[in-house]
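The other protein chains are all here in position, but one chain of the complex has been omitted.
Should a chain be cited, it is by its letter among A, B and C, assigned in written order, with residues numbered from 1 in that chain.
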Amino acid sequence: MEPIFVTDRIKNIIPIIREFVISELIPLEKDHLTRPFKQTEIILQAKREKVKALGLWGLHLTKEEGGHGLTLCEFGQLSEIMSLAPYYGQYTFNCQAPDIGNVELIGKFGSAAVKEKFLQPLLEGKIRSCFSMTEPEFAGSNPTRLGTTAVKEGDEYVINGHKWFTSSADGAAFAVVMAVTNPSAAPHERASMIIVPTNTPGFELVRNIPIFGETGEGWASHAEIRYTNCRVPISNLIGQEGAGFKLAQERLGPGRIHHCMRWIGIAEKGLDLLCKYAVSREIEEGVLLGEKQFIQGFIAESRVEIDAARLLVLRTAHNIDLYGAKAVRDQISGIKFYVANMFLKVLDRAIQVHGGLGLTDETMLANLYQHERGARIWDGADEVHKQAMARNILKTYGLDIKKKNK
Amino acid sequence: MEPIFVTDRIKNIIPIIREFVISELIPLEKDHLTRPFKQTEIILQAKREKVKALGLWGLHLTKEEGGHGLTLCEFGQLSEIMSLAPYYGQYTFNCQAPDIGNVELIGKFGSAAVKEKFLQPLLEGKIRSCFSMTEPEFAGSNPTRLGTTAVKEGDEYVINGHKWFTSSADGAAFAVVMAVTNPSAAPHERASMIIVPTNTPGFELVRNIPIFGETGEGWASHAEIRYTNCRVPISNLIGQEGAGFKLAQERLGPGRIHHCMRWIGIAEKGLDLLCKYAVSREIEEGVLLGEKQFIQGFIAESRVEIDAARLLVLRTAHNIDLYGAKAVRDQISGIKFYVANMFLKVLDRAIQVHGGLGLTDETMLANLYQHERGARIWDGADEVHKQAMARNILKTYGLDIKKKNK
Amino acid sequence: MEPIFVTDRIKNIIPIIREFVISELIPLEKDHLTRPFKQTEIILQAKREKVKALGLWGLHLTKEEGGHGLTLCEFGQLSEIMSLAPYYGQYTFNCQAPDIGNVELIGKFGSAAVKEKFLQPLLEGKIRSCFSMTEPEFAGSNPTRLGTTAVKEGDEYVINGHKWFTSSADGAAFAVVMAVTNPSAAPHERASMIIVPTNTPGFELVRNIPIFGETGEGWASHAEIRYTNCRVPISNLIGQEGAGFKLAQERLGPGRIHHCMRWIGIAEKGLDLLCKYAVSREIEEGVLLGEKQFIQGFIAESRVEIDAARLLVLRTAHNIDLYGAKAVRDQISGIKFYVANMFLKVLDRAIQVHGGLGLTDETMLANLYQHERGARIWDGADEVHKQAMARNILKTYGLDIKKKNK
Partner (left out) sequence: MEPIFVTDRIKNIIPIIREFVISELIPLEKDHLTRPFKQTEIILQAKREKVKALGLWGLHLTKEEGGHGLTLCEFGQLSEIMSLAPYYGQYTFNCQAPDIGNVELIGKFGSAAVKEKFLQPLLEGKIRSCFSMTEPEFAGSNPTRLGTTAVKEGDEYVINGHKWFTSSADGAAFAVVMAVTNPSAAPHERASMIIVPTNTPGFELVRNIPIFGETGEGWASHAEIRYTNCRVPISNLIGQEGAGFKLAQERLGPGRIHHCMRWIGIAEKGLDLLCKYAVSREIEEGVLLGEKQFIQGFIAESRVEIDAARLLVLRTAHNIDLYGAKAVRDQISGIKFYVANMFLKVLDRAIQVHGGLGLTDETMLANLYQHERGARIWDGADEVHKQAMARNILKTYGLDIKKKNK
């Protein structure tokens, strides 16, 4: 918690959420890896009702959408607290990715009809959705290159394509699909975002892709999907034709804040587990792990790095609130790679301190690492963000590399 | 391959093994994660027969044991090649851990009866064995602290204890168990090594422990075991009573060479996959991944670090051959942490370069990382080896920390 | 600049200081290494008059002292700007270390007489002072161990001791000396701070110590000093007898903010030089340095790390303003090692990007590195701060290492 970013509005909510997470969700973690996912979903359904009863539903939503009208910076801080139960927190509060991004997208750019049909049940937590952009055939770091097409026929789009890493597709009611509608336009203006219900003929969930050995299920999965002559009404378009890339950018700004705050919560959890073990594990007769300088080094460095990460993310969120994502895209790139690397390092240290135990399923550390190693890859690999950021900085020094190399 | 360490004896064997691994074993990898383990075992059984037919069985054995009488340094180089098929290589050549260590141990210190009963079938590949030392209740980095006891009653030992990370126990015919026989002796002289057949009443394989999410099976597993009043004949003792710690040290020297060479083989495989992807994946229109300096940096650094690791390990093996493990225990500590960190870093880079694909089960990279993250922990965590090594070095400068702090 | 910390009071001062630094001070840098120090002092004297004329004198002072009454957090941000001319900035604004610390110390704890005699001329910039704590015979990281003694005789202290790294002693009017007055008290209550004018008989400036090859002169130097029967009136005591360690701690909190903000200013300067060179230096025919990913990586990482550092320091300063240094000593430890490492890394990258040029005296980079390598050592080495911080964190988990090891 950074007091400077804590507003009056969230000052009182934070302890309530923390208490809820600690008493309602964290106790569920013990059996997470052995309990069937379906059963977890049932348990969480009850927790979601409690959240509603507490008036904490829709913390990410505008007042118009029935939410609290929090800023991104305010919500981010709540999201961190939810992440102390990383598997359940966001879902229980109905602000899990990718729904949170889709809600924002449709809320801003969807037609009234689309909102009624697709947004409303999302807000109520009756359905889930997914976001279908990355394709195996093209490097994900360059979203202007796509093989999926949406061809207009009459008042329908006919969609064909192959996607993967469509997270949470398993069980979702619809996908927001990125497809080329305007192949002869400039690269950044070729694609559009179109809603495809998952019961559309031709929508095939090929498989949930094993990620670091874990196939997952439901919202905790990443699907490979084929779209074969999927027909949807033209009115399922979000925003303008050809605006897909622009919308994706728009979506990513807050999306990265959400991810980063979640990662910071996980880092806090990792450091907490590390410290708890350090004060309880005897390494030699009468000597606790925490008395060893190597362990102390891990603790001190983790503490500073987590704090640095949180400050970076919250000031970026604050700036998005004030100036919009585009104005601070370098800050967004910066937190993406800084936080992703930071929290994986903290998790790795926590595993190392736990020794053999850290590799097992008796702590969540190894499982979290498996789940999250992708953080340095998706939404733009470290390398892509570093390059993009540096190029923007160099532009202010008069070197426009993109233009120069045209 | 480092020509300076390649002897005439292995010069001709290396290409044969490489060819065997490439043509017989690597093609099996594609289905590794989906094929039932039992079926894999059957397939490998046939490959083991081929190895015998080629006269390459028992590469790690002395001539007396029916082997080739290779030095540790020579064998290590063959082991690296086997590791290019990390799941199958060593097993197919019957020189997988922990059997390879047990063979050496029993070969050196077992009585004639023990050798006939337990060693011979191991050499022939008819049975497998395991090594049961680490206990959940005590920090594994300090093997002098043990809760497992072996009490002499008549001509039997009665063994009680709780172990975990007993690798390959699933399906093994016997365990070499580390147990306290002399509780009132000096710490380093309390434990003994005793052979316990797994069909001994009271031997309970509680479970295969999920390691980084993977439970494994057969020799590819790590078990939790309870020993409850397990009775074995006194003649199952290996070496002297109270010599357990000394034997464990003896066992670890070559054992670390084996692990390190395996890790180097894995690193080579990781770098190879990285390079192959770098020359084939388009990142932008007409630009391949390998043209990017970030990727080039990964490649150059990995290349040098792998070479450094191999040189360090082979010179250490060479010195063990010449002077014994005790004389170069600092070198053994050094390679343990250097190589473990090196190859995990190379794997991590390879995953990163593959992007999303690197997280899936379509390359072996993520799976190898899961399997092997423990490298920095077992057989002594990085931190333990660094401390031990530095203390030895400082002793040559006149500071004996252990003695000082007594 | 982090808008969230920019108050109305400093919003207008910042551009004025920046302009002053750019137009009045940075042009002096070119000849810094060749111009005699005395001549530099004369030039800066004129600049100091300009500062007074602009009403910017004493930015660090309370209103009572004739200053602006800025908070530490506000002043810190101005100090960063001054550091864009690292050799001249703080001195020109009369808020250079160690005077700034001594001013604060005497302002808070000096008697009226001491204030009139020693503080007033400091505030006016008529004299300089130094702080004499570290001793060659004892590890500087443990300020409770001191060999220097101050024995009361009548109404005088008789001081004997040997100090080094007494920065800016050369030309100073007085030293604040840390000396043992109560040898039989508890370790933390043995030492006192006493003012010793440098013209006191027995005060011997042995030499300015070459630091990374640079001996320096005047305020840009670090002296070795012998105190031999130096007699000063008892009224020269600052605060209570035995309070020396407590005062030193008090002094260090804000002192570390000052240093850290200066280092951040230097990092910004380093990154700026790096970027300027990257957009102007051709590395191959038609290819500029800045087009290379390695260089881009340096830029992006530096940008994020500098921002992280600034946020960490300003929130710490803000918290000191609100709660006092003691309440956030962990944050102070954290920034000490984080920022020191960060800015040296940025300087090192800037040197590397400049190639041979970066090693010469044609940029300030190498010289700054020489000057500042000590940042990771003085005021507590990295290792000391990490240990202290971790121990405090572990105390909140119930492990009080100091108490346990007593």
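What we mean here is this: contacts are C-beta pairs under 8 Å (C-beta built on N, C-alpha and C of every residue); 3 or more make two chains touch, one makes a residue touch a chain.
This is a predicted model, so every value here is computed, not measured.
K.L.:
Which residue among C:Phe5, C:Phe109 or C:Trp164 touches the omitted chain?
P.N.:
Touching the chain that is not displayed is residue C:Trp164.
K.L.:
Pick out the residues on subunit C that sit against the missing chain.
P.N.:
Within subunit C, the residues touching the omitted chain are 33, 134, 136, 138-142, 145, 164-165, 209-214, 281-285, 289, 292, 294-295, 351-352, 355-361, 366-367, 369-370, 373-374, 376-378, 381-383, 386-387.
K.L.:
Go through subunit B and note every residue touching the omitted chain.
P.N.:
The missing chain touches subunit B at positions 2-4, 275-276, 278-279, 288, 290-291, 293, 295-297, 299-301, 303-304, 307-309, 311-312, 315, 318-319, 330-331, 333-335, 337-338, 383, 385-387, 389-391, 393-394, 397-399, 401, 404-405.
K.L.:
Going by the touch rule given at the top, which residues of subunit A touch the chain that is not shown?
P.N.:
292-294, 297
Note that in this section only the chains that are shown with their structure count from here on.
K.L.:
What's the chain with its C-alpha centre farthest out from subunit B?
P.N.:
In terms of C-alpha centroids, the chain at the greatest distance from subunit B is C.
K.L.:
Using mean CA coordinates as chain centres, what's the gap between subunit A and subunit B in Å?
P.N.:
Taking the average C-alpha coordinate of subunit A and of subunit B, the gap between them is 38 Å.
K.L.:
Could you grab the centroid distance between subunit B and subunit C? Build each centroid from C-alpha atoms only and quote it in angstrom.
P.N.:
Chain centres of subunit B and subunit C, defined by C-alpha means, are spaced 52 Å apart.
K.L.:
Mark out which residues of subunit C touch at least two other chains, giving numbers and ranges.
P.N.:
Subunit C, residues with two or more chain partners: 293, 297.
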